[in-house]
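Since the structure comes first, as structure tokens, the remarks are kept for the end.
A protein chain is absent from this complex, but the other protein chains hold their places.
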Amino acid sequence: MPEAHAETAHQHHAPTKFIWKYIFSLDHKVIGKQYYFLALFSVVVGMILSWLMRIHLVWPNAKLYGLDLLSPAGAPGGVMTPEYYLSLMTLHGTIMIFFVLTTAPQSGFGNYFLPIQIGAEDMAFPRLNMLSFWTTFVALMVLLSTFFVTDGPPISGWTGYPPLSAVGSSAGPGEGLGQTLWVISIAIFCIGSLLGALNFIATTLDLRTKGMKLMRLPLTCWAWFVTAVLGLLSFAVLFGACALLLLDRVGGTSFFIPGGLIVSDKIMPHSGGSPLLYQHLFWFFGHPEVYIAILPGMGVTSHIISCFARKPIFGYRAMAYSLMAIGFLSFTVWGHHMFLSGMSPYSAFSFSLFTMAIGVPSAIKTFNWLGTLWGGKIRFTSAMLFSIGFVSLFVTGGLSGIFLAQPQLDPMLHATYFVVAHFHMVMGVAAIFGMFAGTYFWFPKMFGRMMNETWGKVHFWTTFIGVYCVFMPMHFIGVEGAIRRYSTWTDNYLIPMIPVHEFMTIAALFTGAVQFIFLINVFWSMFKGEKATDNPWKGTSLEWTVPSPPPFDNFAGKHPVVYHGPYEYGVPGKDKDYVMQDSPEKIEDDE
Amino acid sequence: MGLAFFVVLVLITAVSVYIFGAHIWWPPHAISTIGPSVDHQFNLTLILTGIIFVCAQLGLGYFAWKYRDRKDGRKVIYSHGNNKLEAGWTIAAAVVFIGLNLIGFQIWAKMYFTPAPPDALQIQVQGQQFAYYFRYPGPDGKFGPTHVEKVDDATGNFFGLDRDHDQDSKDDIVTATLGVPVNRPVELILRSKDVGHSFFVRELRIHQDLVPGIEIPIHFTATETGRFEIVCTQLCGLGHYKMRAFLQVMTEEDYQKWLQSQMAAQ
Amino acid sequence: MHEAADHAHVEGSKRTFFFVWGWLLAITGLEVVLAYQHLAIKLMLTLLMMLSIVKATLIISYFMHLAYERRSLAWTLMPALVFVVGMMFIVFPDSLRALLMRAH
Partner (left out) sequence: MASQEATSGLGATRESVWSGGASPYAVPSKKLGMWLFIVSDAITFSALLIAYAFVRVASSSWPLPFEWPSILNATIMTLILLSSSLTMVLGVRAAKMGNRKGVVGWLLATMLGGVLFDVLHLREWLGLIDEGVRLFKNPWGDPQFGAAFFSLTGLHMTHVTIGVVYLGVIAWGTNRGKYTSDDVEVSGLYWHFVDLVWMFIFPLVYLMSNKMA
């Protein structure tokens, strides 16, 4: 069996020292888990921040004992200040987008399962892989350190628009060292993601085992591959934007700062730049980024729906091509975040058309998921529940995108809670549901033990209903004009909406609380769960051919050969209702 | 479990459709000439996406219920897809989405491509942390130049006018409320003193960022009198949430009176 | 791993490389000469960029060996790069706006 690479010719025996085995490991499986736990830690932080935000929104004078210890300036006496709300919001958005949704679905599950699903013993560049994880880790630490610097975390949102983010501490609290650290953290994160992305691409292209044609890749692999391409091409731009923003902040340049600004009664010593330039560079990355967040979830969902409907995925090719189409189009639409930003209104035209066009591959995916369920024999495992939930949430969130994509409607909806509702539906929950589904599905493989299904179902139903209660009302008040990034409601027309906010806050506290069911389930099952067999779900792809958990080099020195596509379920005329990818038996109607 | 899915999805769909349909929360009545067409496009989009929403959610719930595993030895439909069907919904989706957008573009064109009519009343709008100020050209119809170094919030010189030397500045009127006459085209020239802000009046269906460094024109014609809130929607710092001003739409007479009183107060 | 085994594929002769190098130097010279002609700035920019793209193509094809690899490699990399860089040009209407709509 040929190995198309030199570097995986690394040790064929596992390292034994703790530090090499668990900390600076080169094994993709360990790195995958490291990413997974990094994301799990981040999501808990992000969730707690969202609690604090929700509490401040409806009970601005609530006293939270202990919060003043973390942040004496932000919450004197435990009462959050309005600007501290913005700090929390900035970190909530940044953590969730970068350190949760760019890590777990792609670098976590992808790292663990991409090599196994394509029949390789590791990623193409194990050393680079380790480097990307530790780079990401450093980025997270730098970001969290903003909590402990004197002027606190930045208040400019996860988008960090200059001049607010560029002119320094005179623009507001958190705009000093905190904002500088934020920029540095994101720049470091870019490097980690770039290294990860090129690793994924090289692995998918080069390390597929014999018979693993491109059109036999599980859809998860397609999703990770397209995601990696997006990451490679878009993080490079964000890196440039961060470098220039950093120069504006500390070097005195004015790429993003025009002349004649007066901030806090001081004339700024800048001239000649434009905030629009930053917005372009940021969203050039920002829009592909949101698909980086969702594509792996789509892959996982497709994989799981086919497995538990016990029938082939409906329209495999269309599913793969629509992933590519979404990836391609994602570079042509970023201006839809800038319709009202002062951008040329003529550009808005083309951005809008392409944005609407993204609805088409998304529609293909939605219909094909429905087509897969049609005529199946659905088994409602927790993983399946979350996958079906994913489809529901994606449709809800995606359709609100159709409103926002029209520049003529944007004046009503831009920067309102309608947008917040939109992206929490698709990203805040649909993509997170993809991660939940992946966890319930692959946990047995990763940890060799089953998760508790009953608690899994409780977790699903409470979360599913909970998130609809949190985020659906945001559409309603958004349409009426509730503005995002407001820490308190003082405008006449916003005050009557406070009861809705109270409802959402209570729902958010509840939904957050039930996540602990999930966390306990994960950690309890890791040690105490029922032992898992090699193929508990009767899946067909290669990860189910190896022991749970897989040995150090995945296939114990052997190299599987692949004969079939990944979704041969319910094959007529077979005694088992599925045919594994590496099973040499013949199937009629095989592609 | 399948039935539970069906029921929950039906409930979610029904409640959402009801709340949207009953207009429990709804944009306020539009008071600009552009307003009704925006609302029309909004309703059209709402109906279209509403239908898709209902069909997709109910379809999902129904399939989950109907095709649950009943352990009855039924065979699944072994299908890898159906190219005709897939092509069909691809084309349908493309036509619906792109068509919807093309219908609406003329509204956007009216907002931004066509310049304000030449007789439009020009008013400068300046956003700053955390207030708006408005400047009227005064009887001479000309805005005087601004000087950065003259800006002084303490003395109320928000724009940096030099009334002693610049002839055009002498009669400029600076106010904290945006007063406009009804049924007359108004052109606003938006600018920012420090960081990015935004100008949003729900009733006008007008919304535009104030970008530091450039002056962005927008125009509208108000069709009803009244007092409306102008809110800042671009994150601009710690007082973002309380940055607002009022738009006062008046009859021509009231407007002239108001302008006189503002001029007297300079 | 074994150096001897590598002999099989030594593409491109020394002559080719010197030839390419010569061309690169020549084009550089041409660019410098061009820069001192009194041309309209847009024309100058276009000409210089065209020459630079020629140079880049030479470097990529010969020095970086892409011409000797399978075509598929070039087809994987170059369209993505050209597409992304091309998309970035959408920012220019806005830099004109920054100039023409400058606040005073």
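Chains: A, B and C, in written order; residue numbering restarts at 1 for each.
Keep in mind that, in the parts below, contacts are C-beta pairs under 8 Å (C-beta built on N, C-alpha and C of every residue); 3 or more make two chains touch, one makes a residue touch a chain.
None of these values were measured; they are calculated from a predicted model.
> Write out, one label after another, the shown chains that touch the chain missing from the document.
A, C
> Touching the absent chain in the whole complex: find that residue among A:V44, A:A236 or A:L353.
Answer from the full complex: A:A236 touches the omitted chain.
> Consider the whole complex, including the chain that is not shown, and state which of A:V44, A:V149 or A:L247 touches that chain.
In the full complex, the listed residue that touches the missing chain is A:L247.
> Return the single residue from A:G77, A:G272, A:P496 or A:P584 that touches the missing chain.
The one listed residue touching the chain not shown is A:G272.
> Residue-wise, where is chain C in contact with the chain that is not depicted?
Where chain C meets the chain not shown: residues 1, 3-7, 9-10, 12, 14, 17-18, 21, 24-25, 28, 31-32, 34-36, 38, 41, 44-45, 48-49, 51-52, 55-56, 59-60, 62-65, 69-70, 72-73, 76-77, 80-81, 84-85, 88-89, 91-92, 94-96, 98-99.
> Using the touch rule from the top, list residues of chain A that touch the missing partner.
For chain A, the residues touching the absent chain are 1-7, 9, 118-119, 124-125, 128, 194, 197-199, 201-203, 205-214, 232-233, 235-237, 239-241, 243-244, 247, 251-255, 269-274, 277, 281, 284, 562.
Keep this in mind: only the chains that are shown with their structure count from here on.
> Tell me which has more C-beta contacts between its two chains, A-B or B-C.
Most contacts of the two pairs: A-B.
> What is the distance in Å between the mean C-alpha positions of chain A and chain C?
36
> State, to the nearest whole Å, the distance from the C-alpha centre of chain B to the C-alpha centre of chain C.
The separation of the two C-alpha centroids amounts to 44 Å.
> Among the residues of chain B, pick out those that touch two or more other chains and give their numbers.
212-214, 216
> Could you pull out the residues of chain A that touch at least 2 other chains?
Chain A, residues with two or more chain partners: 258, 260, 274, 276, 342, 346.
> Which of the residues in chain C end up touching chain B in this complex?
It comes out as residues 97-98, 101-104.
> Enumerate the contact residues on chain A facing chain B in the complex.
82-83, 86, 155-157, 161, 163-164, 167, 171-173, 257-265, 267, 273-276, 309-318, 340-342, 345-346, 348-349, 352-353, 356-357, 359-360, 363-364, 366-368, 370-371, 373-380, 385, 388, 391-392, 395-396, 399-400, 402-403, 405-412, 414-416, 457, 461, 464-465, 468, 472, 475-477, 479-481, 483-493, 497, 500, 569-572, 577, 589, 591
> Show me the residue ranges of chain A that touch chain C in the complex, using the header's touch definition.
6, 205, 229, 233, 237, 258, 260, 274, 276-277, 280, 284, 331-332, 335, 342-344, 346-347, 350
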